[in-house]
Every structure is written in structure tokens, then in C-alpha cells.
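One structure is given below, encoded as C-alpha cells.
Removed from the display is one protein chain of the complex; every other protein chain stays in position.
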Amino acid sequence: MSFIVPEKDRSLTPGSGDGLESWVGSVEELRGLVSDRALTGETLLLNMGPHHPSTHGVLRLLLELDGEEVVTCLPDIGFLHTGIEKNIESKTYEKAVTLTDRMDYLSPMSNNMVFCSAVEKLVGLDVPPRAQVIRVICLELSRIASHLVWLGTHALDMGAMSVFLYCFREREKILDMFEMLSGQRMMGSYFRPGGVWRDLPADFLPTLEAFLDDFPRRVDDYEKLLTNNPLWIDRTQGIGIVEPEEALALGMTGPTLRGSGVNWDIRKAMPYSGYDQYDFDVPLGEHGDVYDRFYVRILELRESMRIIRQAMKAIPGGPFRSENRKFVPPPRAELGRSMEAVIHHFKLWTEGFSVPDEEVYVAIESPRGEIGCYLHGTGGNKPRRVRFKTPSFMHISALGKLCQGHMIADVVAIIGSVDIVLGDSDR
Amino acid sequence: MGVVSSKLGNLGVVTTTLETAVNWARTGAVWPLLFGLACCAIEMMATQASDYDLSRFGMELNRASPRQSDLIIVAGRVTRKMAPVLRQLYDQMASPKYVISMGDCASCGGVYNNYAIVQGVDEIIPVDVYVAGCPPRPEQLIHGIITLHEKMRGERFTQWIGKDQPA
Partner (left out) sequence: MSIKIAKAADPVESLRAALPDALLDTKTFRDELTLIVKPESIISVLRHLRDTPGLLYNFLSDISPVDYYNPQGGYDGRPERFALSYHLYSMLYNRRIRVKVFLPEDDPRLPSATSVWPAANWLEREAYDMMGIVFDGHPDLRRVLMPQDWNGHPHRRDYPLGYEQPMFSFNVEEIAKHKPFAKE
């Protein structure tokens, strides 16, 4: 594969391992990771994934089984490692937003948000109130959309096909609204440093209103199908229990942590984008099992609706993105009138803006938990280092602990309940 | 397809060649492999779900095993770590088999021209239909599938032979 990397850097291309040949390891390398019984062949080593219908993507699990019981579970990720962090280092800050969309592809808006907030914090840019409220609406809509995909696939894994079809029906409506906003169904890149890309279109709010009127009934439907369903309860209660202290030590966040009863939601604890103006509850579980995590998310669907309703009423007027022309391009109309606007426009689209040689860490609450962005500028127009701390990465690392001692059929339930997205974990 | 010979009266007779009949039957029952990689897989799921309803094309049945499927929709970016797995899956499928490369990433690397992503899945497996878009809309995927149907209809039996042999 010499032509992938320029000739002079050939030594860095894994000549032996450019990854294109399967790497075959030996059982010896697992010594210390699996129990000694596996090395003698007393227990069974089973490979699950990376292509498996219920690993939610390209996750690979190495299971050590004693009969049907899981003795150890070693997750293996990286099958979707995209090098987004490295790629952003060669992009200006405005262009990089496009790449962040594609990490956690179930809620691209949260990734946009965390990256834009990091840039805004680094350069000290204020976001006008209208943009903040629009952002909250979008974030909560994408939380609903993401939870719907999670609910559909989680139920599908456990054998409930119809929930999947219902969930996607509602999700399409949200995607239609995103398309209205940004022109794209999923990867909108709607948030930009300093605000949002454009103002709300005229028919957005009526559509949202209609959706909100309809949606509570739909959530009732899902609950009717699952919440009290004895089959569902049998398969989920008492499975994959994680104690609060353990959950914290393992770095779990979001609904997975709250399912164990730890009350930590960044929207409440460290409000961003004006979340402190809204009145909403943080649903908590009690037992920390699969069922509680499921129910916490169902309640979150309803809370998100509450937030959106309040936000819709409170959309202030004013600009939808910052007027600071050093960082935000001027609107098209201004270009014909003002020479200064032309200069700013040219500067921003050819070179981008410069940020100080400093570091910040910003975290927000994505549908899966704490997504953090560590951004280090160079003083120039491109970042030195971008690092995303993603919730799925931490959750997958904890998967081994969660699965221990359960039946192999429960592994599927546990994977579903921590709501992993491989794009999120591998980046 | 064949000719309904109205000259023969209302007998409902259809004449056709065996090839056409077999190909027609095949287009109506393509079984795709359940293979999702990244963001495009979510759009693929949306295509299969309620609003776009892929079962109109006889594709509601996703097989989890490559041995039972004849179409692989590579939905998403293929990394260097995933590439050998993908090739192995492709090799396990029974002939005749088809590949749709869905999305920019699978077709050409998309926005990621970097160390981790294979720049186009056609470096790993031969592709029949490329679907552009990031992610492609469900309509685009459906168009890709219809394009594949067209290709299948035009196939000769002789082309099947040797599809598995290394060239």
C-alpha cells in the first residue's frame, strides 16, 4: 500500500501491518486477562462480533464462557476508528464542525454543540440568547431522536420488532425538522461557533408544535408495549446491575449512571446554553439494572418534551449568531454594501480565525452521557489538539464488569441498555 | 419481460426465456446482509423501517449470516482494522453476490483522507453500485437498489460461472 503515504514516510506505514491483513494473535497473549481455565480449554472462548446483529455496530466481544455463563468479557473496539481528532488538526475551526457531526451519529447536534462551545470558550465569544434557545430546542430534539433509535434497536435485540418500526416512524418526523433547519437529515452541521447557521424557517415552529402535540401519545404506546410487559420485565430486571459507587469509578455518565440512582446531569449541575432557565426533572433509577436504565430514558423523552415546550414559548428576538465579525462571517446581504464585510468574509473563509495557544475542556450532556471536548489552540487558525471524551468509550470499557456472571443471552440486553454508539467510542 | 400473447386469446400465457424469468425472480427477493458500520447504517435502518419500507422491494429480510445473503450494503466507513473482516464476510457469501457501497466514505473515503480509513471499499471488495451522499437519503439508497435490479435483470447465466474464482 505504498501509495497511501508519501514515499519518505514509508517507515511509518506499517509495512508489516498496514492493517489490511488479519492479525492473528495467540491465546498466550490473553494470559492474565482471561481466567487460567480458558488457557487449558476448560472454559470456552467465544468471539462475538465485530459483525454481529446485536452489538449495535462493529463492537467485538471476546467472551469466556463456562457453560452459558460469562466468566470474562473483553470488549475490543477500534473497528470504526476514523481519525477524526487527527483530521481536525488540519482543518480550520469552522470547517471542523462538519467532522464532529460524524462521531456520535445518533445525535450530531450534541457533538456540534460541544465543539462549538469549546471554540467559543477558547476565543471568548458570546452566543446571543436567540441562538442559545434554538440550540436547546435542537439538542433536546436530537436527544429524543437518539433515544428513539436506542429504544427501537434495544427492543429489537430482545425480540420486539414492532417497537422498532414505531420508533423510526416518529424519528422521521424529527429528521424532517432537522432537514428544514439545515438541509440535511442527519449531518446538519447546524451549530457554528458563535451561534447557528441560519435562523429558524417560518414553518419550523408549527411543525414542532404538531409533533409535540402528537408525541406524548406515542410514548404512551411504547410504554404500553414494554413497561409492564412480563416478558420484557423478565429479561431486564435484575440484569447488569451496577452500584452507584462502582458506576462512578468506572466513569459512567448520563442515563446509564442515573439508572443507578446518581443524580448528576450536566444540564443541571453546570448549565450551558441557558439550561438553567427551564424547569425539568432528572429521572433517576433505583436498582441500576437494565430495566431502570430503560425506564430512565423513557422518562427523559418526556422531560425533553417539557424543555422544548418551555423553550418554544421563550424564543427571544435578536440575532441568531454573534455579530462579532472577527469570528462569525457577515450575512450575504451585507457583502454588497460594506467593504469591511467583504474583507471579513474573505478572511474567514480563506484563513479562518486564530485562537490563543491555550487549552480548555468543555463538557455537555449528550443523550449518552458526558461528552467532553479538550481543545488546545496553537495561536494560529488550526487546533493543536482536539480530543473528545465520549461516553460510549467509557461505557464499553465498563462492559466487561457489567456482563460478568450473566448468561450469554443477557449480554445482548446489557449492551443495549448502556446505549453505545461505536462511532462515538472510536471517533 | 416476456410477451403476453394476446393473439392467443385470454389464456394468460407468458413467454419468456429462462434467464429473464430467473433474473426477474431474483430481483424480487434480494436478501441483504445485516451489515452496518457507521452513520450510513442508521439511514439504512431508516430505509428499512416504516416510512421508506424496503420490503416493497422484497428486502425486508436482513440476514445476519453472510452465507444466506446475496447483497452486502457497505453502509459506512471501512477502517483498516475492519477491512479484513469485510473481505472475509464477502468471501463467505454465496455466489452470485452483489455489493452496494453506500455513502461517500465507502465509495471513496469521503471527508476522511487519513491513515485510518480505506479510501474506497473497492480496494477490498468489488462494488456493483455506488451510492453517493453523506449520508445518502433513503430515496438515494432505494435508487441504488433499483439500479442494482437493472443490472441483475441484464445478467446472463454464463456470467455467474466463475464469479467465485479468483481472476
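Note that the chains take the letters A and B in the order they are written out, and that residue 1 is the start of every chain.
In this section, contacts are C-beta pairs under 8 Å (C-beta built on N, C-alpha and C of every residue); 3 or more make two chains touch, one makes a residue touch a chain.
Keep in mind that this is a model prediction, so the values were computed, not measured.
Enquirer: Among A:Gly194, A:Gly240, A:Gly372 or A:Gly416, single out the residue that touches the unshown chain.
Expert: Within the whole complex, the residue contacting the unshown chain is A:Gly372.
Enquirer: Which listed residue, B:Glu19, B:Asp122 or B:Glu155, touches the chain dropped from view?
Expert: Spelled out, the listed residue whose C-beta touches the missing chain is B:Asp122.
Enquirer: Which residue, A:Leu200, A:Ile364, A:Met394 or A:Val411, contacts the hidden chain when the whole complex is considered?
Expert: Result: among the candidates, A:Met394 touches the missing chain.
Enquirer: What chain A residues would touch the chain not displayed?
Expert: Contact residues on chain A toward the absent chain are 1, 3-6, 9, 11-17, 19, 23, 25, 32-33, 77-78, 81, 83, 85-87, 89-90, 121-122, 124, 248-251, 262, 264, 269-270, 357-361, 363, 370, 372, 374, 376, 378, 384-385, 387, 389, 393-394, 396-398, 426.
Enquirer: Spell out the interface residues on chain B facing the chain that's missing from view.
Expert: Here the touching residues of chain B are 80-81, 87, 108-109, 113-116, 119-120, 122-126, 163-167.
Heads up, the rule we're going with is that only the chains that are shown with their structure count from here on.
Enquirer: Find the geometric centre of each of chain A and chain B from their Cα atoms only, then give the gap between the two centres in Å, rounded to an integer.
Expert: Here chain A and chain B have centroids separated by 29 Å.
Enquirer: So in the complex, the part of chain B that touches chain A is made up of which residues?
Expert: Touch list, chain B to chain A: 34-39, 41-43, 45-46, 49-51, 62, 64, 76-77, 79-85, 88-89, 111-112, 114-119, 124, 134-135, 137.
Enquirer: Which of the residues in chain A come into contact with chain B in the complex?
Expert: 4-5, 18-22, 50-53, 57-58, 78-84, 86-87, 98-99, 102, 105-106, 149, 152-153, 164-166, 168-169, 171-172, 175, 185-187, 422-423
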